[in-house]
Structures are given as C-alpha cells and as structure tokens.
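In this view, the complex is presented without one of its protein chains, the others remaining in place.
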Amino acid sequence: MKNFEYAAPTTESEALQLLGDSSVSTEILAGGTDLVGLMKKMIVTPDRVVNILGIPSLQTLERRADGQLWIGAAVTLDTLLDSPYLAGYDAVTQAIRGINSMQFQCQGTIGGEICQRPQCWFFRGGRGLLGEGGQAAANGDNRYHAIFGNDGPAKFVHSSRIAPALIALGAAVRVIGGPSGRGPDGAEAESGEQLVPIANFFQTPRHERQRETILAPNQLLTHIVLPNPVGIGNATYEVRHGEGPDYPLAAAAAALRMDGGRVADARIVMGQVAPTPWNSVAAAALLRGRSIDETVADAAGQAAVADATPLSQNAYKVQLAKVAVKRAILAAAGLPTGGF
Amino acid sequence: MADNSYSWPKAGETSSLGKRVNRIDGVEKASGRAKYTYDIQLPKQLIARALGCPHAHCKIVSIDTSAAEKVPGVVHVYIFPHAKPGSEIEWQGELLVAVAAESEGAAVEGLSKLKIQYEKLDVFVDDANLAAAQAAKRASKGGGKEQTEREPGDDDDEKEFVNAEFARLFKESKHIVEGFYGIDAITHCCLEPHGSTVTWNGDKLLAYLSTQNVSGTDEGFADGLKIAADDVEVRCEHIGGGFGSKFAADYWGLAAAQISKATGRPVKLMLDRDQELKLGGNRPSAYLKVKLGADADGVIKVWDSEHWTTGGAVGGGVTHNGVIPYVFEPKNYRRSQINIKTNLGPQRAWRAPNHPQACAITQTAIDDLAARMGADSMEIFLRNLGTDEARRIGGAKPSVYKAEIELAAKLMDWKAKWHPHGKGTAKGSIVDGLGMALHTWGGGANDSNCNLKIYPDGGVETFCGTQDLGVGTRTAIALVLAETLGIPYTGIKVNIGSSKLPVSGPSGGSTTIGGVSESHRRAATDALAKINDLVAKKLGVAADTLVAANGRISVKGQPDKSLSWKEACNLIGMRPLEVTGSFKRGTPSPLSNATVGGVQMAHVLVDKDTGVVKINKFVAVQDMGLVVARKQAESQIYGAIIMGIAYSLFEQRIADSASGAFLNSELRDYKLARLGDIGDIVVEIYEPESERSRGVIGLGEPPVISPGAAISNAVANALGVRVPVLPLTPQRVLEAVQKAGRA
Partner (left out) sequence: MTESTIKGPGDPGFSRREFLRGSGAVAAATALQTHAAAANQEGQAAGPAIVRGETTITLQVNGESKKVTVEPRTTLLEVLRTQLELTGAKPISHDGSSGGSTVMVDGKPMSASTLLAVAVVGKKIQTVESLGGAKPDAVVKAFVEHDALQCGFCTPGFVMAVRAFLDKNPQATEAEIRGGLNGNICRCGTYANIIQAAIAVVKGGK
C-alpha cells in the first residue's frame, strides 16, 4: 500500500472539509471490504483516506412519517438484514443475502456496496478502469463483461448487487457537497445537498478520470431513501455459479405494482450486465396491464435482452439475463421461479 | 530382526489402529496456536515482497531500482538472477525483483517504484485450441503407443497392418462413440502460499519453509547457495497446503537467504496470492479426441485417441503412458499425445499426477458409450471390468472394483435413481442425473527413518523428519506406537518437521502414512522386544509369552502376572531406551503394500435454463489396505471429493488469449467450492480382510481422481448432452445444450 494520511470525521461537514481539499487525492473508507484490497494491490492510491464510519448521521435507519425509509450510507448490510424496517423490500433483502459472506455483510455498508469498484479483472489487474481504453476486454477474455451499454470504452459490469433492487424500488440517494451533480430534475445543482434518483446516480465512464457514479471527489453519499413499499411486489434474482461470495453471472430486480391482478406499473432492472445497472423499459412496458404467469414473465425476459450486444465470449449472459428477469418477475409476483 | 517378524494385529484385535480418534494437534490448529511458516516472526525480521512480471512473454530491457530504494522503510532491493537485463521471461508472474522492507506496506510501495522496461514478445496461452497451437508452432509430438490383439505377420508393414486392424475392428464394432473431452488447468492454490522465513547464524542457515519435503529441501538450499548441506536446517511444523507443489526450496527461497545474508537480518518472503496461483504450481490441462468401438454388450474392443496437453512454458503435460484410456485396458488401442508450449507458469505435481485428467477425459467417453446404447452406465462399467482371471482393467483387481461398485450403488440407491441419459423428469427447469467413475493408485510406502525414545518413567517420544500436510501424520504415528506398545496414543510425543531429524521421504504420491507406519511399527516392535526381555526376567517367564495391552505388559492368559507400562519402563535403567526404525521404499514388507481401487458416484441437479449444476449426493467407496487413523482417513476422502467438486464445477485457470495474463489469480475470481456447494457426501472405506491383510497403503491421491468423470457423467445423464470440458460452468452447460439443440 502507498502510505496515506487518515482522518475520521465525526460530522458530515467535517467529512466534506476533508474531501474538499483539492491538493490531495482522497478516497472514502467505510467497511473497507473493497477499498483496502484495492489499495493493497496499489490499484487505488489515494493521498488521504477519510473514514466515514464515525459520522453518527450516516449510521441511522429511520422510517419517516410518509413511509420513506432513510438508510444511512454507513449502515452495515447485516444491520439491514436484521432490521424490521426492511420488511417489504424483498428485492433488497435478497440481494444482500446473495452476498453469502457474513464477513462482507457485517463489515460492508450499503453506501460502500453501491459505490464499490468494478470487479473487472483488467481493472483489478492494473490495466486501468477501462482496461486500456476498452481494448483489453474487447480483444481479450470478456466472459464476465457487459452485454449492454458496451459500445464505449467501458466494458466492465457494475458490481453492485443491491443497486438494481434500489432502482427498481424507486430509491433516491442523498448527496452532500458540490457543486457538480444533478438534482432530481436532472438539472445541474448548485451545491449543498441534493436527492438524486438512484437511477441517475450511476454513470458509464468515458475516460480514466471518470468514475462509475456521479459523485465528485468533494461529495459524499449520506443516505439511501426508499419509498414506501406497500403494494409493491418486488424481488431480486441472481444467477450464481455457486454458493461463494463471488459475483453473480447475471441478475435482475423486479418491482410490480399490481391493480386487480394486473400489473399497473413495473420496473425491471438488470445487474451484472452493463457498466451501470440496466433498466429495461421494454420489459416493464410489456408487463403493464397483464397478469403475471410464466409465459408473460418469459416474454418480459425476452424483451429485456432483445437489444443485448454481447461481446465475443459472453453471449451466454444474454440467456442468463433473460432468465434472471423472468425469475425476478415471477418471484416478485409471489410465483415459483422453476429454477434453483 | 527379520522382516517377517513384523506384522499388524488382525481386525477386531486392535486397541488403537483403525480407531476413530481426535488428531493430537487438533486443538493447537483449531485455536490458532499452530505456527506455520507464514507465522514465524523472528527478531528484526524484514518483510520481502517480489514483483511479478506483468507480461506473459517478454525480454527485460532494463531495471531501475533507485526510486524503490528511496522509499522509506525499504532496506534492500534484490534482482533475481533470471531477470537481469537481456533475460527472456516466459510467463506472467515470474518474479523479477524483490524488495525487503520494515513492513509489508513499505515493501509493496517499493515494488511500485521499480522502473522496468520490457520488450514484449509473442504470446500463446490458448492450450485448448490445438489448431491455434499448431498455427503458432507451439505444438509438438509427445509420443504415443499402439497395440493390437493380433500380431502382424512377418511380411506385413506394421503401420499398414495396424491401420487395417483398426479399420476392421471399427467395422466390426456394434457401437461407436466419437467424442471430444477436456479438463482445464487448475492451480494448487495453497492457502498458505509458498515461501520461507530464513535467518543465518554465521555460515549456518535456518530456513522455516512451507514444504512437504522437510528432509529433502536442506540440500536444495545448500546446492543453490553453495554451502554444505549439513549447514542448513529446514523446519516446517505445520504447512498450509501443498498438494504436490511444495517439494523444493524454490528460487524465491534462495533469494530470501541471499537477502538475509546481504542485510544481516532475518527475511520473510512469501508469495503474494496472485503469485501463488501463477507460480506456485498448476495441474496440466488435457483435451482428447477419441473414437472407440464396442461390441453388442458394450465391451470396448478398440480405442483410438489423440490428446493435447500443456504443462506450461517448460514442458510436461498429461502423459498418455499407462493412463489413456484410464484404468480400462482395451486389447486394441492407439493413443498419441501432443505437447503444447504456452506462456504460463510451469506445472507441478498435483494430487495423483495425470490420473484425474486421464479419468475425466476418457471415462466420460465410456459413459457416452452407455448413452449411445441407451444402457445403464453402471452396467457398461461393470461389463468392461473383466474378471480377476481375465482382466480388462488395470490397477486393483476387477473383483475389488465390482464389490465397490455394488456397495456404492447401494449407498447411492442407484437403481432407484437411474434414468436413461436425458430421460429424467424435469421439475421446472431442473433435471437430475447420475454418473460414476473409478480409479486406481499405487501409494506404496516411502522411505522413512525414526528414532524412538522410551524413557524410564514410561514416556514415549519419537523423532522423524517427516511432515504433516493435514493428513494427520502425527496422529497416525502415535496410533502405530500406541498399538504396538499397548499404551494410549494421547501421551505420545511426536516430533516431526525438521531436516535435522531422521530422514523421511517427501509427502507425495500417497506414501507418507505407509512410510511412517513402517518405520514406527518396526522401531516400536524392536523396543518392545527389549522391554519384554527385561520384564520376562523380572517375572521369571519367557519373553515370548508377554503381551503389551491396556497399559500393561502381561503374560498371555495370566493378567495378574504383569507389570504396568511404567513399571516395565522402570527396568530400562537410568537412560532412555533408544531404537531406530527404518524402511526403504520398494522393500517387500508385510506391513505395507501398494495399489488400491476406488469407485465414486455422483447425483447432480442441473438447471437447464441457467446451466448451473449442483451436487445433490456423492458416494465414494475406497480401498486403502489397512486403516491406521480412521477419522483422518475419512477426512482425506471427504476432502478429495470436495477438491474434485471444485475442479469439476468451478475451478479453472483463465488465461487471456490476447495478453497471456492469468486473469483470475485472486481468490474472488478463482472460484472454489464453498461449504454450501458440496451436497451430501457419503464416504465408505472398503476394508475386507482380503484388502486389509495387505497392510498400509496411502490414500492422499486416489479419491481425488474420479470426481471429474463422475460429475461430468452425471450432468450428461441429466441433460442427455455431454458438456465436454471441465469445469462445467454455466456458460459451458448452456453452450453445450444450445449446440446439441442446433444439431
């Protein structure tokens, strides 16, 4: 590891102060499950590490009067699993369970989980976030890489397992610091704090200086805000090679608002298929107005992958994504998935 | 004493041998007290880390270490001899420069400051692709053999005769299978990486080395450092995994010694995780194309195969010799081998070298014969065994395999579970399948010497330059001594793990328990004879009437005429009784033997829509001669099956065709079986008197051989489609199903 300076602020404003010093490169440390390993391998080499675990406001879990659930970014995943507040957010619970490691769950935080860096082996092998401008994945072994959104240099898949569920459920994130970033209306925000729809939080980097989220170096993700889940059937389905804590081969989260046995509204988000979580408008559109059965779920799966653009070695992921969507929809509707 | 004076007690007459006991170092290991090489912490010790070459094939142009030397905490920078400018490096991860520092962080930071210029050279790593290897001029003939039941006439051209014979045999065959099968390279992936902590005392080197060859690696250090072998001591109390990869001092061990010499401080140099996977050893891949012909009963009459294999940049690979086809010995066969040179690290011996691969790429073809015939796979395996008088199979006796198959089938409930290939009933997208395979291994006892001390107060202590890879060597030794001396095994002190102890062989090829059982049974038998002489004199009886049991030495049939073990030892005098025990590998002995057979069956569930395979149940029946430490022996079999599940479903070295990089060299990417992946495993040791009476035979290798073929066959049975190459990843399962759908 490169040596770095370390600080553990106790307030959000202290954290912003530490992050806002543009004379040093900074990284935000929470559970450390991802960052510390990357620093040990010298893939990430900050001048300063800011540990946010000591900020009390980031440790809260609160159900607001309007039914929203506010989750502090530094709340650990096992805390969420144990919390009665997670009732109704099955897609989130299932995604956290899928991590399949007590250690990652106890140590890792929800903010860290959605801000984790790509698992891409070219990135982690020291060949840059984009893997030599995308050439490494384009010409090399891309079996785990993107099947959507891969026309630019970024071919990796976004690692977060929870993000698809959060997007499907219509969550937002509270971001402080600025000025960059966009507000909920998509417009540039001046500064201070903003609530960003989580669907807009992720971005596909176009060059090495960009990251996988819109967070600027001087910004901090403080909370994830989930809307009231009442009446929303939701589920995450991950296609996992085995029972280890390695990443799924493909995943999907589905959220369905039912009205009289028919889908009034739906959101279908795939994971592990693109440089960002991948929202399928087509699958959601197909479901609207229909009642869910295997045929409909299968058709939605087909619709979700119709536009896939697999790379040289990962066409199989199209099938897996299709099945993940189908099974997430069936599970969200409370039906058996028919698979493992 | 003459060899025939040594023997084992009969089954049912043992007090310690073959009993289910706790290993004597269990608490030490489970509570973190056991010290491994990685745990050795010497005063003023430096931590060294090494830079692995980022390129798979290159020339070193220049190395600038000046910036690294300036990093705070860095004490010494060492350039490996093979990395001097101008050197050619042939695989990614090969160590180039080591940096020794006050802390690990400083050492790693130092490495990041090295400035090395490389000239990249052509890369080839695609070992599965024979055509590509040939186009890249990386393929070469690796030998072969052909045999026909009929002899050519004096006037026949041999080649023409063989061709004609094969043509005739295939024409006469009722069933023909043509197939492609393969198994990717895997790494040893020892959880404790290779490495050492070394320190000098003047000209004498003390090396704490993670090794499965305590008695042999002192010479490795001595040769490499040009010092006398007796000036080196290698120690290894506990080793965190070896599996065949830790027999040598290794060049990084010599580097640690040289850095230590240069700095005058102890040095620890352990491979980093990715280096462990890239350099620490791998098991060669093998891919095979075969055409086989069988008669109406499914008995294989002719086998014609070509396989290609790679041991990496240095050569090697899976031999054809004696293992293709695996265990089965058709009367007519032709097998040829092609070696492929890749830019990947050199192979090392991996549990049962050649056998798991050979089993996986040939017993799958035999299962496909059953599928082609619409027959029960078990029936086809049985028909190809032959009889003890007219064998069709090598290794263990056909009657042993047959008995094991029947036992395994019962434990698996094979008959009830069986359905013809691809004809099971799906539940949703999930189908189930059964598969089996069988194997053999030698496992004869290795060289072993021990020095047994029996103290006048009754204490028993042994010294032996062996090691415990996790099989329970200490426990097995204690059980042999306890059995022989008629005392409890728990109080016996077992000293192993130093090259200064009596020489014992390396732990490889399932030879350790046989070896140490030989030396210790002999030493203890001789020691007891001496004590019995003293007791006989004391009791006024003949020595040959005495028996040692339950902590007493007594006259047979007269338990009141006896001395306690302690009283008996009191007769030794002031100084301990010291007896040596020796065994030389290959010596015919009533205590140990070689050649075992085993049978394994797998029941799997396959999700047709995702290609995900899960093990539902796995049965292993294993012969191992006489069992010394039963619980630990069973653990070995469980462990072998779990390793087998790993290489069948998860594990593979993924090398990037474009760059030659070993892409999945970190543990999150290098997929191994986890606790939730193993299903229900049933282990049965096959130990009838006919096999037990042969004596001790090693167990480490045999049970790891069959899982690949058994699991692949089970998946083929479930799907009705062969997924040709292990591991059976979801990708491969889906691609095989899709390909079959198109065909």
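So that you can tell them apart, the chains are marked A and B in the order they are listed, and the count of residues begins at 1 in each.
Here is the rule we go by: a contact is a pair of C-beta atoms (placed from the backbone, for glycine too) under 8 Å apart; a residue touches a chain by one contact, two chains touch by 3 or more.
What you see is a predicted model; the values in this text were computed from it and never measured.
Asker: Can you pull out the displayed chains that the omitted chain is in contact with?
Answerer: Counted over the whole complex, the chain not pictured touches A, B.
Asker: Which one, B:His238, B:Lys278 or B:Arg694, makes contact with the chain that was left out?
Answerer: Considering all chains, including the one not shown, the answer is B:His238.
Asker: Looking at the whole complex, which of B:Met378, B:Ile642, B:Ala655 or B:Leu734 touches the chain that is not displayed?
Answerer: B:Ile642
Asker: Which chain B residues touch the hidden chain?
Answerer: Contact residues on chain B toward the absent chain are 22-23, 25-27, 29-36, 38-39, 41, 103-105, 189-192, 238-243, 273, 469-472, 631-632, 634-636, 638-643, 646, 666-668, 672-676, 678, 681.
Asker: Against the chain that's been left off, what residues of chain A make contact? List them.
Answerer: 1-10, 14, 17-18, 29, 31-34, 36-37, 39-41, 48-49, 51, 53-57, 59-62, 64, 66, 68, 70, 75-76, 78-79, 100-104, 106-107, 170-172, 174, 183-184, 189, 193-195, 197, 223, 225, 227-228, 232, 243-246, 255, 257, 264-267
Definition applied: only the chains that are shown with their structure count from here on.
Asker: Under the stated contact criterion, what part of chain B meets chain A in this complex?
Answerer: Within the complex, chain B touches chain A at residues 54, 72, 105, 108-109, 112, 428-430, 605, 607, 609-612, 614, 649-650, 654-659, 661, 663-664, 666, 668-669, 671-677, 729-731, 734-735.
Asker: Where on chain A does chain B make contact in their complex?
Answerer: The touching residues are 1-3, 40, 42, 45, 100, 119, 121-122, 124-126, 136, 139-141, 143, 239-247, 249, 316, 319-320, 323, 336-340.
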